[in-house]
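Worksheet: the structure to be examined is printed underneath.
Every protein chain except one is present and positioned as in the full complex.
Chains here go by letter, A, B and C, matching the order in which they are written, and residues are numbered from 1 within each.
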Amino acid sequence: MTQRRDFLKLGAAAAGASLTGGALVSAAELKKGGEDFSPLSGAERTAVPTTCWQCVSRCPVIGYVENGRLAKIGGQPASIRTEGLLCAKAQGGVNQIHDPDRLLYPFKRVGERGSGQWKRISWDEALTELAGRLGKLREAGHPEKFMFHYGRMKASSSKLIKSVFLAGYGTKTIGNHTSICEGGKWTAQELTWGSHYDNWDFDHTRYVLNFGSNCLEAHTNHTSVAHRLVRALADRRVKMVTFDVRLSNTAAKSDQWVPVRSGTDGAVALAMCQVVVEQGLYRGKGEEFLKFCKFTAAPQASQKEKLDALKTHLASYTPEWAEKISGVPAETIRSIAIEFASSYPAVVISYRGAVAHYNGNDTERAIQMLAALTGNIDNPGGRCKAVGPKWKYPKFPGKKPKAKKLKIVDGFPGQAKLPTHHLSHQVLKMIKDGRNGRPDIYMWYCYQPVYSNGDVAENIEILKDEKLIPYSVCITPFYDESAALADLILPDATYLERWDWEDMVSPNQVAEYYIRQPVTPPPGEVRDFADVCCDLAKRLGFPLGVDSKEEFVRKSCELTHGVKEAGGFAYMKSHGVWHDPAAKPKYYSYRKVVKPEALSADGVVSDAATGVYWNWKKTKAKSADEARSKGYTHTKNAYKGYVGQQIGDTVYSGFKPDKVNKSGYFELYSTIMEEKGLPALPTYVPIPEHQAMKDNELVLTTYKVAVQVHSRTQNCKWLSEIYHQNPAWLNPESARSLGVSDGDPIRVTSERGVLETRAQVTPAVAPGVIAISFHCGHWEYGRYASGKHAATGSAEVPDEVKWWTDNGAHPNWIIPNRADPINGQQRWMDTVVQVSKR
Amino acid sequence: MDEEGLMDKSKAPSQNSRRAFLKGLGASATLAAAAAVRPASAATRPVQYGMLIDTRRCIGCHACSVACKAEFDVPLGNTRSWVEYVEKGEYPNVSRNFLPRLCNHCRHPNCVDVCPTGATYKREEDGIVVVDPDRCIGCKYCVQACPYDARFINPVTGAADKCDFCLHRVSRGIAPACVETCIGRARIFGDLNDPNSEISKKIATNPVSVLRPGMGTEPNVYYIAADHSDEHERRRGSYVRVTTHRKEKERR
Amino acid sequence: MIMELNWGLPVIAYLFLAGVGAGALTVSASILLRGGGGNFGGSHFDMARYGALIAPLPVMLGSGLLILELGSFHAGHWFRFLNLYTVINLSPMSVGTWLLSAFIGLSLVYAYTFMVPDVAPGDRWDVLRRACAWVGVPMGISVAMYTGVLLGAMPSRPFWNSPVLAMIFLFSALSTGVAAIMLARTLFRKFQIRKLEATAASGSSRRTSDLDVEGQYHQSGYILAASDTLLIGLELTAIFLFLIFAYLTVGDVRYAVSVILFGGSLAGAFWFWVIFLGLMLPALIELYYVVQRLLLHQNFSVPLGVEFAVPVIVLIGGFMLRYVVVVAGQITGPVGI
Partner (left out) sequence: MDATEARGNLYRLLARCYREAPDATFLQQLETPPLSKALALVGMDLQETLSGLPREHRLETLAVEHTRLFAGPGKHISPHESVYLSDGSELIGSTTHQVRRFMESADLFLPVNSVYLPDHLSVELDFMADLCAREGTKTLQSEFLKQHLGRWIPAFCEQVCEETELPFYRALAELTRNFIASEQELLANQTTG
């Protein structure tokens, strides 16, 4: 009897536990992916685990191959980031391989540059010529005259090409594209909490406050983040408020869309900080976090001093003040600030809508401040430091030459005071200017200098000029607007035909290791450029130690802790992804106390001015004395020697700096900014061009949609079929005052030129703004993007697959390349335009 | 050398195999249904597959549309599965809702009623409405009859085509392609006749709706929080814009 | 409105041609059965003969066009349409296929009975001819109506989804059938008159007439004109019912029908080509001549131009009716989603 009663007790107790899924009567779950079959023959399609590269999110995927042909790309159910889900863009990747207009051979220009006359040449001919030119520069002691400019290059591709090949060659004249992407946001984060990249912990948050991010359509970690946000909104009824000039799909899924005047998000964020401080809403979690924040010049200020400094700084930033600037009612600002501050954990997110402005740097810093004041930094449910895998890889064998560099990647002197991610959009202008030298060889890889930057007409003019750029090389799988202006085109493999290890951050704070492998062999004479680098290096006499990227990836798998033990390369090839099942999500990394032995290690000194412990030997300082006398802040590369931050009596690992010599505090008071003559605390600066706008003038804003990445997916027929036109959004009020009706052809004029497009009159955009997506208007890039191709087909099978003829208009023709004066971010959202009916 | 035989091998999977496949599936689907979907206690109950789309979870990302396009290599200009955007309101009170669309696998499919050759039929074993491309003559009667514009003539096969709930996957115990990929996990697929299936439970406990109930077709695709607004509402003077993302730009 | 028509010109033409053929056969058979042949010196028999000879041609032509429009045909499966004959079900198209096939067979036999040498009322083919006529009347009506049922069977097409549509198509088929006979008669006018002369000379006419040959010819047109007027009247009544019921209801049908009402995208085509040119104008012209005989007992006589023009505009109107209906049905749909 006793036993019977115990059973009952157990049964009763178990009722509280979550036992779903075990009972016999429950509906069996259908398997979510991992397999696929041909709907025609029923035959199973071969599954090849690999990694997407349509956008920077780089999601693990599975390629399904049928009869030697990639039929479909599906999600990777084993991925802890995507949980097996996959966006439209990733699935449209099938079209990349099958693009009928892709490049299959190396081509050499004949005739005038840009005249469109080409000769197919062999790889040997191409590489002999290229190696000849590269070798000559290197032997002449001018490796820096070889400029390498990349758009998308990450993980193993970046390591092998940049850290091994280019380092082995000796050039540091390397351009990237971050400043036309999100560089401004990164710099602001480097100034506040060290390394860049914030992860938004939607899995644990209770409130989402969004400034200008469209993460449900496009984001650096799109699918991984989007599915978690939806889960939070739908399953846990998390409230979300979005500030944006436009009703993006993200704004549409938010509980509240708050239209804001273009470039004034910073004012709203500061006013919210003011409300939080004034109403004492920082108390609790925010107060705890204050200890790790720097709000004053003095490193060891007391809690009270910090608060006093804050109150003084924020005093004028009232919601009423912000209402005048942003157009958002003061009451709205106040109530959202209160909701946000009282919903711990809450996450404030931001992206280009808020940051790609003249004042973007401090907008992002103000947003960081709002997160800090409410204690939502690196906590479950808040704004977290990114966690990604740490791959080890084979280094350049032997001694690297001392690298040289042309000073053309950081813009003109004084153009941006802290360009930690360079000024990619100024590179061509710098070349034209010529004062800091010009490259003899300008090579670009996975990049579209003509199309992706503003000032398109000028880009074309410079790239065309053989006096400015004597020799140009384009590495791309597709003939695009920029390739048309190259001297040599090398056909690159698409991402589905090459090897890589990958390292995107995890939204769940647990690192995921994954690789990319070819789903089908590259057609024609297509070669992965990293393999070409191995070849080139051999020709130039500095072999890289690996003969191919595959070898590089294989060796990396054997070198990397965890992956190696799991089964190394063979495991990764068959599984695609790996994560440490024992790993716990990483939060509060800054709270770790630095071990005493680390502080007494060789070369570690403490810096009185900042309270930072640092190892001068890892910096550019020549001696301990030099280090001490110059101090942490003023020693070049001091951040590389950072060990810990003294707060009170304890040395914490704190917020480790990257790229700038900031302290280990969460720096809202930035000495670095102060020394550059900039406001130390986050400050609102109005956008000069927007202050004296005439009645007929609008601010042009650009955006992305869910089915396209900026410039490299328009050749995907399945994607362009869904999105191929980009009419300009106009608020009915603006339209009325301009005399424009829905569907009217319009002319959009900026100081740079005129864009002809059509109007879409919609209340989904704020008055005073004209919104044009920047995916369309290709004039090369194959039949689906531009419509350019020779007629094909016999009478029997007519060529009528592409049913749309309007390929949209590209706004970059009329957007100037202008930098945020602090971090150099391209100011995509600031252009003032006039609109008229055509 | 048996050259004829070699010729045959050189052909792509033909429509015949598709037909044989459809037929062969009859048996296997019943098996799968019995083994995987139905509880043992209700083994005699026929299966009616259905889908529930929670539009609150739909972010309009078109992942489903492209998944479908890839799964079946649907020729450009045609869609088995698509997502409509419904934008409405007056500034600043504006909304944009998303309405994923596919064949409803109706209980009373008008397309089946009008088919003169019996090429389209509702499978008894799982309630999926399918088209046998070898029987279909492409008369487009079903295309006209479908109140949901879910059908088209496939230019390659010359036969009517539409969503078949990924029968080739479902019969092997794998979710339809659109369900697998849905970023918002907005789609729930399962047996509507099983009261314990996830879909049945969700339908029982949520306010749901179907499209065009007045047509009397009794759809088996249900929606939670669907926005039924239509451009016809513009007649009242309010702003509604429906974007279908299809070659046929207007909803019909 | 950017929309592809699933059913385009071939289907429109088919609906029209099937109507003409079915109408011609029905009218021919009715005349044959009613008049027995021989009235007015055999001119009724000749009218029946025109109808019989006309009937199979447009129906076969239309059916051929229908096959051209099939998706399977476009994809190179030339004979897949034969699948239609492997099934009998309640699909209007399936019923229609069998009906149409039977009709073509019957109309060919019926036509044959008029093609034998020395064809005359009461010849040795008379029994077969009459048998065909007995079957032909209901079958012709069925074919004429089924085209309307075909369109009307779908709630998804509110414009078509009306029983009245079948009636409109029936009356239109009959009136275009009459028009086809009238046209044939006009085109073979000389032959007709020669025959009347021959009959008069032989004196074999059952009933003596005080009319001259020309007069007799005209007189024989009276029955066609009168019945055409009546049919057009009925058709207008049916269209009126169609419109008024659509107007008096709410929802789908009302919105759908608004495309042919004032301001609708097909209003011009409908009101000018169908109502005015195809129905009102011929009806008024015919009435003008018919009334003279009916009320004033004058001889029925129509100028040659009018005799030719009236059936032509009736036929144009009949085609435009199918055009407007088929297009309107496809560019409209149910309201709401």
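Everything that follows uses one rule, which is that contacts are C-beta pairs under 8 Å (C-beta built on N, C-alpha and C of every residue); 3 or more make two chains touch, one makes a residue touch a chain.
Please read all numbers here as calculations on a predicted model, not as lab measurements.
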item: Residue among A:380, A:523, A:585 or A:753 that touches the chain left out of view; value: A:523
item: Residue touching the undisplayed chain, where the options are A:31, A:464 or A:802; value: A:802
item: Absent chain, residues of chain A that touch it; value: 67-69, 95, 97-105, 107, 110, 116-120, 479, 483-484, 489, 520-521, 523-525, 717, 780, 783, 788-802
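In this section, only the chains that are shown with their structure count from here on.
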item: Separation of mean Cα positions, chain B and chain A [Å, integer]; value: 36
item: Touching residues on chain A, where the partner in the complex is chain B; value: 24-43, 71-75, 84-88, 91-92, 94, 216-217, 223, 226-227, 230-231, 233-234, 247, 249-250, 252-253, 257-259, 706-707, 717-719, 721-723, 731-733, 762-764, 766-767, 801-804
item: Chain A-touching residues of chain B, taken from the complex the two chains share; value: 12-13, 17-18, 21, 24, 36-37, 39-41, 54, 56-57, 59-63, 65-67, 69-73, 75-77, 87, 89-92, 94-98, 166-170, 172-175, 177, 179-186, 189-191, 194, 196-200, 239, 241, 245, 247
item: Touching residues on chain B, where the partner in the complex is chain C; value: 99, 110, 113-119, 134-141, 143-149, 153-160, 211-212, 214-216, 228-230, 232, 247-252
